[in-house]
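Here's a structure for you.
Every protein chain except one is present and positioned as in the full complex.
== chain A ==
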Amino acid sequence: MEKLMAALKAQIVEQLNLQEVKPEDIGDDQPLFKDGLGLDSIDALEIIVLLQQHYGIRIANPEQGPEIFHSVRTIAEFITAHQTAK
């Protein structure tokens, strides 16, 4: 899980072009949107693309978005659950 979260942080910084954020600056449980990292709706779409490109995962139910994308940890848990279910 730690390794996956570290990889995710680096991928988020790269994919979202967060040039003034270092991957290690992102907390495992830090909210990614609003008052947390300050990501917006376009960033959410980019994370969906990231999951598809790097992990082959498509979000089947958009209503799950806020729950899955809450933090790096929740995304990592979603990826792990998805890979286990395969």
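Just so we're on the same page, a residue touches a chain if its C-beta (ideal position, glycine included) is under 8 Å from a C-beta of that chain, and two chains touch if they have at least 3 such contacts; residues count from 1.
Definition applied: contacts and distances are computed from a predicted model.
A.B. asks: Given that one chain of this complex has been left out, which of "FAD binding domain-containing protein", "Amino acid/amide ABC transporter membrane protein 2 (HAAT family)", "Beta-ketoacyl synthase, N-terminal domain" or "2-oxoisovalerate dehydrogenase subunit alpha" is its protein name according to UniProt?
C.D. replies: Of "FAD binding domain-containing protein", "Amino acid/amide ABC transporter membrane protein 2 (HAAT family)", "Beta-ketoacyl synthase, N-terminal domain" or "2-oxoisovalerate dehydrogenase subunit alpha", the absent chain's UniProt record names it "Beta-ketoacyl synthase, N-terminal domain".
A.B. asks: Of A:19, A:61 or A:84, which sits in contact with the chain we cannot see?
C.D. replies: From the options A:19, A:61 or A:84, the contact with the absent chain belongs to A:19.
A.B. asks: Quickly run down the residues of chain A that touch the omitted chain.
C.D. replies: Contacting residues on chain A, toward the hidden partner: 16-21, 38, 42-43, 45-46, 49, 52-53.
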